[in-house]
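Removed from the display is one protein chain of the complex; every other protein chain stays in position.
Chains: A and B, in written order; residue numbering restarts at 1 for each.
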Amino acid sequence: MAQKKQPKIPLLEARGITKSFGDFTANDAVNFTLEQGTIHALLGENGAGKSTFVKMLYGVLSPDQGQFIWDGKAASIASPKAARAMGIAMVFQHFSLFPALSVAENIALALDDAPSLKDLSVRIREASERWGLAIDPDRPVGDLSVGEQQRVEILRCLLQDPKLLIMDEPTSVLTPQESERLFDVLRRLAKEGCAVLYISHKLDEIMALTSKATILRGGKNVGDVTPAKSSTRAMAELMVGEKVDWIERQTNGANTKAPVVFSVSQLSRPADTAFATALKSISFDVHEGEILGIAGISGNGQDELTEALTGEWLCPDANQISFQSQPIGRFTPHARRRLAIEMVPEERNGHAAVTDMTLVENTFLTHFERVTEDGFINKMQGHPALCEEITASIIKNHDVRTPHHNPMARQLSGGNLQKFIMGRSLITAPRLMIVAQPTWGVDVGAATMIRRNLLALADQGCGIILISQDLEEIFSLSTRIAVLNAGHLSPPQSAIDLTAEDVGLLMGGARASQTHAPSAFEGEQA
Amino acid sequence: MIKLSPRTNPSPWLSVLSPVIAIIATLVMGALIFTLLGYNAGESLYQFFISPLSRLDRISDLVVKACPLIIIALGLVFCYRANIWNIGAEGQFILGALAAGAFALQFPDTTSPLLLPMMVLVAMIAGAAWAAIAALCKTLFNANEILVTLMLSYVAALLIDVMVRGPLRDPMAFGFPLTPMYPDAGLITRMPIPGVGYLGQLHYGVLIAFILAPIAWWLMHRTLPGFQVRVIGSAPRAGRFAGFSSVRTTIGVLLFSGAMAGLAGMIEVSANIGQLQPNVSFGYGFTAIIVAFLARLNPLGVIAAGLLIAMAELGGDNAQIALGIPKVVTGLFKGILLFFLLAGATLQHYKIEWASRKARS
Partner (left out) sequence: MSALLLTVLATSIPLLLAATGELITERSGVLNLGVEGMMLMGAVAALAAVLYTGNPYTGILTGALAGMAAALIFAFFAVTLMTNQVATGLALTIFATGFSGLAGAPLVGKTAASLPPLSIPLLDQIPIIGELFFHQDILFYMAFALIMATSLFLRNSRGGMILRAVGDNHDSAHALGYSVQKVRWMAVAFGGICAGLGGAYIPLVLTPHWSEGMTAGRGWIALALVVFASWIPYRIVIGALIFGGITIMQLAGQARGWAVPSQVLSMLPYLATILALVLMSMRSSSSFITVPACLGKPFHPGN
């Protein structure tokens, strides 16, 4: 008997979804179609607009323009509760769990009308068996591994019988085996009719798991791709874009003849919280006068690497980091500064600078050893006022716009504060500089100035490690480029030899051997 | 429903004005409560706040009363700025007094001028050691310092009780729980004012309080350890970035505040009592916490704050004598003042909004 073929209406359509925050357009007329029962990837770099889009889907934000069509009918998603009522469930990257409470209690708290705990435990065991998500409802969540905790979050969603499950970068906290198990669950879900929207930047996962992929870039939908008919290369290119072709690229080749000033060897760091990224055998050299760009989507180990480089985390083996052949792996930050190593971490507020202190005090924060004389008593008497001249000098030379001569750090705009922080490091004429996201959240004028300063610094023979999510920045400044992905660092390659697509591939998790360019040495083991 | 939203540009004026506003609001509120309970507001306020200033010897008593408060609060300011909530200053005060007293009583016949300085040292070490217990519990075991220092205060009160009634007891005291009097060399004598003579109970110990305050300010703002305290309390991650150790700072501020409290204890006993008794503190450790907050955690403000609170205390004494208002009522003013100060601190960084429904962006 022939089955009548019903045209399947898409589960979800987004038409012209636009959302702005002030001047910044996070989503620009995004059109998007999600079919029932499919696993659909949402791919893009940081800042591409993925999380804004998804927050609108889950009712946390509402679009300025455009509409959602759910199951053929126009829908206005007013709140997470409304989204859940419609059948949309979401597992966030950062869990909302209660460590002291049991699995069953954690799930009960997330359900809008929960059955008794006893009944719920039964349902949990059933669901856990049905979906292959082994979990014991009575265990306290604090005792579970991260992978198990994610299962609790997923079960929270599944027990609501969703029609769409949104997963935000789920494998960033999982081991490869746990990821495989997750994929099995997702495939089973799709087969049973629940669609999955899978947000990720990991290309091989998207290839393996999803049947459709939508790529966002700069807030726009730049392509709907069928992974099976496409390639990681094509997706990577869409993800990072042809925009890279027209930016000013660093044209100097890497001068590998210059002496090595800084060296990292087999640096491994276990993840110290559930959401941290473990660093795996990172090795690289930095030559005098070169800018080594470390690209990568944030959340792949940048914070952990920065802390290891600055000395906020000490290496177990002093030899893992060396400066001019001296092992400094166990040197504290101020000990490293004594050697003319300077650092600018990613976060201006509360890390690189203290917002509630004046600029003079913030100068003292990193200059306290330079302005005091030797001797214990003399060092103890160091105080911020000794840094007034230095501060004035920084403000003058780096065009820091201030309301008066010694404002609080929080009175400065982002760009000006960043210029100050950079200037604070540059004024010491370092031999090695570590900068992370130097122009994030900074206005164009300040960003240009900061980048020019970095180039000038390199010209003077200083080695620079530039950690950045911004590919344009990486390409315009770096002589060599490496990519940080899931705690692995790809072997640095000369920037001239790399295309944006290559870098995009590496950011998406490919191995160096899959790219065009010859690498310095082969065989990075997983 | 009241909602708080962060201010984008907190005004520096608020920082100076809020203690003043808090004081005025306190007076108004206090007057209201007095009237409601049937007392004459005007007379009560006079007794509390004007009468302590009406005679010179009363002013000197004010200063004497403020002395331990100032010294303890100076130590607490360092702790609180580092976000370490030491509320056991009461116990550290007691330990300081106890240790200094036990030490002095070992040398009943001495006339050495070294006795007092040694007592100071012993008191500071004892107070610091008592606080060190909490420091160890926090740094080694991550135990909450609020609860540990509080428990230790109870233990300290019991310790001095058992020591005074036991090993240190004066056999000739007719059964009263008292130690023998300290040797004269262990007493802090009254301090004459040139041209006026002796004023009330004014003693040399008061000088220490007034000298310590600017020294504490200097420590906080003109030395590296003080800078470390301020950075770690305000932005711990920046502290790590600079290379500062939060463990060392935690231990340091606890030891310092313990030493200060111990010093205050020793001075109180040597100046005003001259021997140990089971009760040497009258809530100074807790009152000093209010002083620290009233001073906005600023060492120089501690002098004014200490004097103000002491004035309320003395005013309470006068109000009791003149109007029959129980002494404990000073607590009313102190409590209200602290409430308003704390609210002011929040309102400096947040503004109040009346939200009816959850507004969505």
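Assume a residue touches a chain if its C-beta (ideal position, glycine included) is under 8 Å from a C-beta of that chain, and two chains touch if they have at least 3 such contacts.
From a predicted model like this one, the values you see are computed outputs, not experimental measurements.
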item: Touching partners, among the displayed chains, of the absent chain; value: A, B
item: Among B:45, B:124 or B:290, the residue in touch with the chain that has been omitted; value: B:290
item: Residue in contact with the excluded chain [from B:20, B:158 or B:211]; value: B:158
item: Absent-chain contact - pick from B:40, B:54, B:112 or B:144; value: B:144
item: Which residue of B:193, B:211 or B:342 touches the chain not shown here; value: B:342
item: Chain not shown, touching residues in chain B; value: 2, 4, 33-34, 37-39, 85, 87, 133, 137, 141-144, 146-148, 150-152, 154-155, 158-159, 161-162, 165-166, 286-287, 289-290, 293, 324-336, 338-339, 342-343, 345-347, 350
item: Touch list for chain A against the chain that is not drawn; value: 80-81, 95-101, 105, 108-110, 114, 139-143
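Following the convention adopted for this analysis, only the chains that are shown with their structure count from here on.
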item: Chain centre separation (chain A, chain B; CA means) in Å; value: 48
item: Of all residues in chain B, those that touch chain A in their complex; value: 9, 221-227, 230-231, 234-235, 237-238, 240-243, 360-361
item: Residues of chain A touching chain B in the complex; value: 61-62, 78-79, 310-312, 332-335, 337, 343, 345, 347, 350-357, 361, 364-366, 368, 372, 379-385, 411
